[in-house]
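Some notes on the structure that comes next.
Only one protein chain is missing; all other protein chains are in place.
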Amino acid sequence: MTAKLLSAKEIEDLPQILPEWNVSKTCLVRQWRFSNFVEAFGFISQIALLAESMNHHPEFKNVYNRVDIELTTHDLGGISEKDVKLAVSINALKQE
Amino acid sequence: MTAKLLSAKEIEDLPQILPEWNVSKTCLVRQWRFSNFVEAFGFISQIALLAESMNHHPEFKNVYNRVDIELTTHDLGGISEKDVKLAVSINALKQE
Amino acid sequence: MTAKLLSAKEIEDLPQILPEWNVSKTCLVRQWRFSNFVEAFGFISQIALLAESMNHHPEFKNVYNRVDIELTTHDLGGISEKDVKLAVSINALKQE
Partner (left out) sequence: MTAKLLSAKEIEDLPQILPEWNVSKTCLVRQWRFSNFVEAFGFISQIALLAESMNHHPEFKNVYNRVDIELTTHDLGGISEKDVKLAVSINALKQE
């Protein structure tokens, strides 16, 4: 399934749809802090399942209780509908 | 670290400490139902970390949104302090 | 996506396609023994991703280094093409 890059207007509107995410021209970024590694990794595992299921994989960084997720569509060099869809699914997970 | 089997009296008192678990002479059993597999697996991943960290591993069964955990101390043939400690840690996880 | 139950003839032929699996009329079963829980859970995590991605989830049991997988299509009450596909994907994972 091919995805389309968002238009400049759509990117401008993203903060209303995804207020928890930082939006740049090329990616969506969000950070989490959990109580400990066990909670952080439970969250990472859920994101892994969502990502594989959508065949669209985030860049993530973790150390102990911190999880940083960056979403971009590498093939297209920017933010596409796939990134928005994955961000919405991640937002729907139970989180601290 | 060696563990000790609980006494008959201690097993009798378990339902007060662990009301969510079914107690038999040889094991502690608890079931969970989540909204979907993503949530169930996030929970399983957290239990996996707790178990490895304590070097005490539950028997678990999963299909889709269901997770069944059975705790016993195989070496001793019954419920030991390790099982109680792991059950308490599992109870402390965020759950549905 | 709807799946179809295998015919009696197709079930009869399964042991040639999936020699590692035990075949009954209603399910496919396979067991693994790993060196330790870390390896077993790495394997379980991979199966979790495959399953969510196919939206077809196995029943699995684990205790320490043992992993037991049972594949069936609950909606149809037997073995379908989905089970065969998932079994083939699991076979393709690196395993002990």
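In order of appearance the chains are A, B and C, and numbering begins at 1 in each one.
The rule is short, and it goes like this: a contact is a pair of C-beta atoms (placed from the backbone, for glycine too) under 8 Å apart; a residue touches a chain by one contact, two chains touch by 3 or more.
In this text, all values refer to a predicted model and were calculated from it rather than measured experimentally.
Novice: Which residue from C:6, C:23 or C:50 sits in contact with the chain not drawn here?
Specialist: Selected residue, touching the omitted chain: C:50.
Novice: In terms of residues, what is the contact footprint of the unshown chain on chain B?
Specialist: Its contact residues with the unshown chain are 45, 48-49, 52-53, 55.
Novice: Would you write out the residues of chain C that touch the absent chain, in ascending order?
Specialist: Within chain C, the residues touching the omitted chain are 37-39, 41-43, 45-46, 49-50, 93-94.
Novice: Tell me which stretches of chain A touch the chain missing from the display.
Specialist: 37-38, 41, 44-45, 48, 51-52, 57-64
The working rule: only the chains that are shown with their structure count from here on.
Novice: I'd like the Å distance between the centres of chain B and chain C, where a centre is the mean of that chain's Cα atoms.
Specialist: 26
Novice: Would you kindly tell me how far, in whole Å, the mean C-alpha position of chain B lies from that of chain A?
Specialist: Centre separation, chain A to chain B: 33 Å.
Novice: For chain A, give me the residues that contact two or more of the other chains.
Specialist: Expected reply: 45, 49.
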